[in-house]
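The complex appears here minus one protein chain, its other protein chains still in place.
Letters are used for the chains, namely A and B, taken in the order the chains are written, and counting of residues starts over at 1 for each.
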């Protein structure tokens, strides 16, 4: 067995310890949380660029180590299987985000524009670039093929009004990670009354995304 | 969520194997595994266990709950109670399927286990349908779903959430002034 592999995990571990206390295993857990939250939340969540970058670093570090290993190594195939699994979660996570960016592009860009100084950014720099290009491309297309051939007063479309917004009133399934008290449940009809529930640690619930959206960003609940 | 993705998550669960080879400790990104010594039980994730098993490199030790007597008790309890009883593993269905498909020779009374788990699953899904039905007809805004597994939730997810969203749109459109232009799909 080559030395390259024996210290692959621990080596990276030490590198990271200086900047961040997260172990590679915790990093992967963070990625999986982000993946499921993004999959199930109706709106685009805050970007997790650091997690994405660290995971990619781990993957390429491991890849580089594997390049040095001789063919047919028993450990190498296990490492490759793990890399495949992590890369799937990472790609699937980024795909979910990209899909929402495309679906809600005017709203996503608007939120980014109206974001206050110091507020966390919704989009990563590369997502922001993509969203702007998608907007411009789509606008150019609609103009070229139809809008410019319409009467002068109808040559523009308000994208914010035209493209549907994410529906924050959608129901979601969630698991509670940190206990929460007095979460207000709004009534569905006029003849019902609002009430509060406590979310016990480890319990699972079905309720409207809007009610618990802040708890998803803070990490107190996990969408499932 | 695709059920293959739920299965993917289930494959992260740990299972005990008895390897027939030796290998030093492996430092995976997600944690350390091994060392592997012939005849000595060791914990590994299910994805690795299945791979080794297929290559005839190990025997899989079924989880303690994968036992006819224990499952029979669970089935009785599940049938008796109106609520969802606690399950032995959050991925009991997927693990049963995976282990029975790829390692049935390591699991005593595999066929009986398959039937028992299927019975438990069917009972729970029937309860789930009933509660989803009453959730919708009572216009509830919140439900507690303890002890439900991801795979169980997944069987009703798309249908239930789409229905709830549709009903919500219909209702909010009935109330004057409440339409926020949400459905102006161009």
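Here is the rule we use: a contact is a pair of C-beta atoms (placed from the backbone, for glycine too) under 8 Å apart; a residue touches a chain by one contact, two chains touch by 3 or more.
Quick note on the criterion: contacts and distances are computed from a predicted model.
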Missing subunit (named according to UniProt) among the choices "DNA replication complex GINS protein PSF1", "GPI transamidase component GPI16", "Mediator of RNA polymerase II transcription subunit 17" or "Cytochrome c oxidase subunit 3": "DNA replication complex GINS protein PSF1"
Partners of the unshown chain among those that are drawn: A, B
Listed residues A:21, A:145 or A:184, member touching the removed chain: A:145
Absent-chain contact - pick from A:22, A:81 or A:213: A:81
Touching residues on chain B - with respect to the absent chain: 2, 4-5, 7-8, 47-48, 50-51, 54-55, 102, 185-186
Touching residues on chain A - with respect to the absent chain: 52-53, 56-57, 60, 69-74, 76-77, 80-81, 84-85, 87-88, 90-92, 94-95, 98, 102, 125-127, 129-130, 133-134, 137-138, 140-142, 144-147, 149-151, 153-154, 157, 162
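One rule holds for everything that comes next: only the chains that are shown with their structure count from here on.
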Averaged-CA centre spacing for the pair chain B and chain A, given as whole angstrom: 23
Partner chain B, residues of chain A touching it in the complex: 1, 5-10, 12, 24-25, 28, 39-40, 58-59, 62, 74-75, 78-79, 81-83, 85-86, 88, 92, 161-165, 167, 169-173, 185-189, 192, 197, 203-208, 224
Contact footprint of chain A on chain B as seen in their complex: 1, 5, 8, 21, 23-33, 47-48, 51, 135, 139-148, 150, 153, 157, 160-161, 164-165, 168, 171-172, 180-186
